[in-house]
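Of the protein chains in this complex, one is absent; all others appear in place.
For chain A:
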Amino acid sequence: MAMSRHVSGWLQAAPLTVVLGGFLIAPIIMIVVVSFWGATEYSIYPAFQFDNYSYLFGSAVVWKVFLATFKYALITWAFTLAIGFTVAYFLAFHVRSQAMQTALFLLCTIPFWTSNIIRMISWIPFLGRNGIANSALISWGVVDQPVEWLLYSDFSVILAFVHLYTLFMVVPIFNTMMRIDRSLIEAAVDNGASAFQTLRHVILPLTKPGIMIGTIFVVTLVMGDFITVRFMSGSQKANVGRLISNDIALLQYPSAAATSVVLLITVLMVIGILLRFVNIRKEL
């Protein structure tokens, strides 16, 4: 009997193992392997060399690009957190009726009915030199000359990131906030805590797992992105994703693989550090 229980256990785990093995583990192993290969202009050949890595770590530009990637992630994180937390707080604590909550929550998801790229590109005519934003500013007399840094700058890149990814912060935070036992808030108020004190000492600590899940979403999405940076900066700025995509376009697969491996390790380290602060399993 024990034997068959053993077998059925293995069988039950098998489909997931096969899927994860075939579509997650194997490709990652492949990427790691290829990252040691060499490349000519139009082909790659098996080898075991550290050229790709030594170039990566030896180039000042690559360091700068990694730094820029962290910069984008950090700034985007700060904004999405501030906005996401506020929106979730409003939904969870200010909106009383459940129906209204659901309706407003669905409203937040409406932009997601169109494609990522379209939402991003629609900023371009809006922010452009002769775009709506600049025409409005000029007609209001705020500025005389069109503001150039609105488009094709770090500003437009981060604006697009915040726009695209705030919902990933709203959802998990809203979810955790809804689970907070309301009697805890009543107790805090009964004990004379001000609204801010309640927020600071009751709601915020209890929302941490949601914040952490949202953070992981936003940080990984921003660090892995390349298309937003390319379009919103007019190809003028770079993050690690763009390095990889450039390499792939130029058929330098081993170099792209090496960069991917370094990026993967970096992101895993960031998540590892984040998870030390909060036990999100408690939440799940």
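General remarks:
We take it that a contact is a pair of C-beta atoms (placed from the backbone, for glycine too) under 8 Å apart; a residue touches a chain by one contact, two chains touch by 3 or more; residues count from 1.
We take it that contacts and distances are computed from a predicted model.
One chain of the complex is hidden; its UniProt record names it "Extracellular solute-binding protein", one of "Extracellular solute-binding protein", "Glutamyl-tRNA(Gln) amidotransferase subunit A", "Nitrilotriacetate monooxygenase component A" or "Formylmethanofuran dehydrogenase subunit C". Annotation: of A:65, A:87, A:219 or A:267, A:65 touches the absent chain (contact as defined above). Note on the undisplayed chain: of the listed residues A:120, A:219, A:238 or A:280, the one touching it is A:238. When you scan A:95, A:251 or A:278 for touch with the missing chain, the hit is A:251. Only one of A:129, A:179 or A:201 touches the chain withheld from this view, namely A:129. Hidden from this view is one chain, which touches chain A at 41-43, 55, 59, 61-62, 64-65, 124-125, 128-131, 148, 151-152, 230, 233-236, 238, 242-243, 246-247, 249-252.
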